[in-house]
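Reading through the C-alpha cells given below for one structure.
Of the protein chains in this complex, one is absent; all others appear in place.
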C-alpha cells in the first residue's frame, strides 16, 4: 500500500485521476456484470437480440426503476420508503374510481399523480413532522394505503379506462422506443443531475452521512427529507399511471411485493442501505441487469422464482465478492 | 401515579388489548368466553414465537426479513420428511425442522458477521433464496393433508391440561427467551450491541458474534414455527406465510421494540403479537369486512410507533433551578 | 417444424394445473407435431403472467392457452400476442373478450352454480344455514359461480346463505375465515367452498373445531386433496371437472386454430376425444358437466389428480 506523505501546505485536490476512480468504482463492476449477462443471454436464446423483443423486455423494469430513482435518494439520505407499492395500488384505485365518474385521460393523470403526492405527504409528515423512524412508518402506511384500496374495491376491479389512456403503458414514442422506456431514460438523466450536480443532491449525501452536522451546517434537513418522500410518492404515482395503463385495469393487489424489488434494485445499484453513498448510474445499471435477467430466464421458460433466487444471490454476491477479494489480497500482501 | 403507570409501555399495551377485547365482546359476547380466548391465544402462538426471534435480532440493531421464508422452507422440509418416511417419530421431525431453521439463521448471521453485509440486504437476499429453494426442492408441488401422517398433524393440536400443545410450546418459548434475555450475558450483549455497537467493541463484546447468535435464535424459532405452521394448517407449499415477515416486525413495533436497536422487552413482544392476533381473530367475528383488516393493521402500527416514540422522547435536561425551589 | 403451444397457468405447482398439463402432453403426443410449453408465474398475479406472456411472444410461439389471474389485466399483453400472429385462447379462468379468440369453460357457469348449492342441499333435507368461503378476491370464476348460485337459491327450500367470506386462496387465511364462520354462526350446517384451497382449509378447520357431522364442507376440490376429508366425514361430497380433460381440450382447440380454424360465434372447434365445442355469441364454449365425487369414487380419482 502506498504511503502518502502528509504535507503541511499545498494539499492536492485529488490523489487519483477521474479514470482511476471510475475503474475502481462499483459502477464498473456492475457494467461488467451487465455485459456478461447480455452476452450470456444472446448465446442462450436466439430470440434475445431482436429489437422488438428487447423493447418488450424493458417493460419488466421501467416502472420499478422510476421508483428506484427516487428511492435511491431516500436511501442515500438514510431513510427508506416501503410503502411505494401500496401507493401504486391506491393511486390506481383512485384513477379507476375517477374513470367511473367519467374523467378523461388528462384528468386521470392528474388524479394518479396527486394521490401519489398525497401519500408522499402523509409519509413525509409522519417521518419529518413527528420524527418517527421511516422503516416502521412506511411498513404501517404500506398496510394502510393498500388497505384503503381493498376497502374501496374489495373483490371488484375497475376497468373501462379510456382508449387514449393506454398510451402511457403501451404506446411508442418512436420505433421500438416505448413511452415507458423513454420516460425511464429522461428520469434517469433528471435524477442523475439532481443527485450529482446540484446543491440539493449534495444535501442528500450530507444528511445521509451525518444528519446532525448537516443541520448545524445550515441544511434544512426536515425539508429535504420531506421533499424526498414527496418524490417517491410522486414517482409511485407515475409508475401507477404506467402500470394501470399497461394492465388496463385496477385490482387492489396490483404491484404486490414491488417494494422489495425496488429496494433490491437500489441496493444492487451500489446505494448503501445505511445511507450516505450511491449513484444514479449504478441504479440504472442495476435496473438493466434485473430486466435482462428476468427476460433472459423468461425466454428459457425458467420460472420467475428461479430468477429471484438468482437476483438474491447476485445481491449478496456483488456485495460479498469485493469484500472477499480485498481480504484475499490483503492476506497475499502479508 | 396514573401518569407513571401509563408511562410503562407494556401496561399501556395491556390496557389497549383489554379495551379492544371489551369492545369486541360488546358487539359479540361469545368472544370473551375463556375457550375462545384460549383459541385466540393458540392462533397467535406462532406469531408470538416468531416475534421473540425477531426481537432478539432487532435488539442488536439488525433485522430479519427472511423469517417467514425460513419458516416456509423448514416447514416444507418437515412435511417432505413426513411424507417420505411416515414412520419417523415426531420429535425427530421437530428437531430436524428446528435444526434446519437454525442453519438458515446461521447463514444470515454468518453473512452479517463475517462479511459485514448490512442485515437488511442479507435477509432481503436470503428471503428470495430460501423461498426459491422450496420451489427447486418441490418443483412448486404442494404437500397436502392426505400425504401427512396423523401423528404429524395432530401433535400441535393434542390437548395437555385442556390447552393444545401449540400454546404450551409458545409459553415455554416465552419463558426460555425471557431467561436468556434477562439473566444471561448473551441476552445483555444483545442490548449492548444494539444500544451502542461502537462501545460494545471497547467492552470486549464481539458485535458480529452476538449478532450471529441473535440470527441463530431467530432461525431456530422460525424452524420450530415451520413445523408448527405446516402441521397446523396441514398443507405445505412455496408461498406459505408469504408476507408474514411484516406481521412479525409489526408485532415487535407494536410491542415497543425500537427498530434502532437496544430497546425492547419480552413482554412487549408477546403483547404486540397478541394485539395483532386479537385484531385478526376479531374482525371476521364482528362482521367487519375482511377487506378492512389491512388498513386497520396499518393504522395500529402507525399509532403504536407514534405512542412509543413519545414515550421514548427524552425529556429535556433541566438546567435551570426554579427560584421557588431554591 | 413443431407447433409450439404454450399452456399458461395461474401459478406453477398447483395440483389442478399439473393435471391439466398432463392432459396437454397427452394431446401433444396424440397430435405428433406439437410441443407444449407449460409455464406460469410462481404466485397468482397478473403482473407475473404478463411477464410470462411477453417472453412467449418473444419466443414466437404459435398459440397461447391461458388460465387468467385477472380478466382484464392480461388483455393488452394478449392483444399484442394476437397482433404478432399468435393464436390466443383462455380456459378455466377467462380473459375479457378482446384479449382472446375463444374461451373454454370447464363447464357452464349456471351448471356449476347450481351444482355447488345442490351438493349442500342434498345433505340437508330439512334446510339450514349455509356459508360460502370464496377464493382469492381477485379470481374471476368463483364470483361468477357464486352469482349463478344465488340465482337458483330459491329452488332449494330452507337453505339460507348467511355469509360469503374470502380466504384469498391462502391456507391460513381460509382456515381463519372458517373459524370465524363457525364462531359467528352457531347453527351453520354447511360451508360451500368453490375453490380447491379453500375447501381443504375449511374441512381442516371444521375437523379441528370438532364439528364433523354438524357442518358439511362441500364445493369444488381436488380428489387427491379431499380424499382424507371425505373419509373422515368432514366432507360428504364435492365436485370438480376433470382437469386432465381440460388441458387436453385446450391444447386441441389451440391446435385447431393454429391450423386455420376460425373462432367465431356458432363455430365448432375440435377437441379430439372430447368431441367438439360450439361457441356462443361471446366466443365461449363449455367442455362438460362437473363431476361429483363422494366416498364411493374419491379414492380411485385421488390417484390421478
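Per-chain numbering from 1; labels A, B and C assigned in written order.
Convention: a contact is a pair of C-beta atoms (placed from the backbone, for glycine too) under 8 Å apart; a residue touches a chain by one contact, two chains touch by 3 or more.
The rule is simple: contacts and distances are computed from a predicted model.
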Q. Under which of the names "NADH-quinone oxidoreductase subunit H", "ATP-binding cassette domain-containing protein", "Multisubunit sodium/proton antiporter, MrpB subunit" or "Probable oxaloacetate decarboxylase gamma chain" is the non-displayed chain listed in UniProt?
A. "ATP-binding cassette domain-containing protein"
**Q.** Chain not shown, its touching partners among those shown
**A.** A, B
Q: Based on the whole complex, identify which of A:214, A:243 or A:285 touches the chain you can't see.
A: A:214
Q: Check each of B:34, B:87, B:162 or B:204 against the chain that is not shown and name the one that touches it.
A: B:204
Q) Quick one: which of A:47, A:145 or A:205 touches the chain that's been left out? A) A:205
Q. What residue numbers in subunit A mark contact with the hidden partner chain?
A. 1-15, 197-203, 205-206, 208-210, 212-220, 276-277
Q: Provide the residue numbers of subunit B that touch the chain removed from this figure.
A: 179, 182-185, 188-189, 191-192, 195-196, 198-206, 262-263, 314, 316-321
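Convention: only the chains that are shown with their structure count from here on.
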**Q.** subunit A-subunit B separation of Cα centroids, rounded to whole Å
**A.** 30
Q.
Could you pull out the residues of subunit A that touch at least 2 other chains?
A. 150, 154-155, 252, 303, 305
Q. Which positions in subunit C touch two or more other chains at once?
A. 12, 42, 137, 166
Q: Spell out the part of subunit B that touches subunit A in their complex, as residue ranges.
A: 111, 115-118, 120-122, 124-129, 131-133, 135-136, 140, 238, 243, 246, 249-250, 253, 259-260, 289, 291-302, 305-306, 309
**Q.** Residue ranges of subunit B in contact with subunit C within the complex
**A.** 28, 30-31, 36, 39, 43, 135, 138-142, 144-146, 157, 229, 233-235, 237-242, 280-281, 283-285, 287, 290-291
Q. Taking the complex as given, what residues does subunit A use to touch subunit B?
A. 126, 130-133, 135-137, 139-148, 150-151, 153-155, 252, 257, 260, 263-264, 267, 272-274, 303, 305-306, 308-309, 311-313, 315-316, 319-320, 323-324
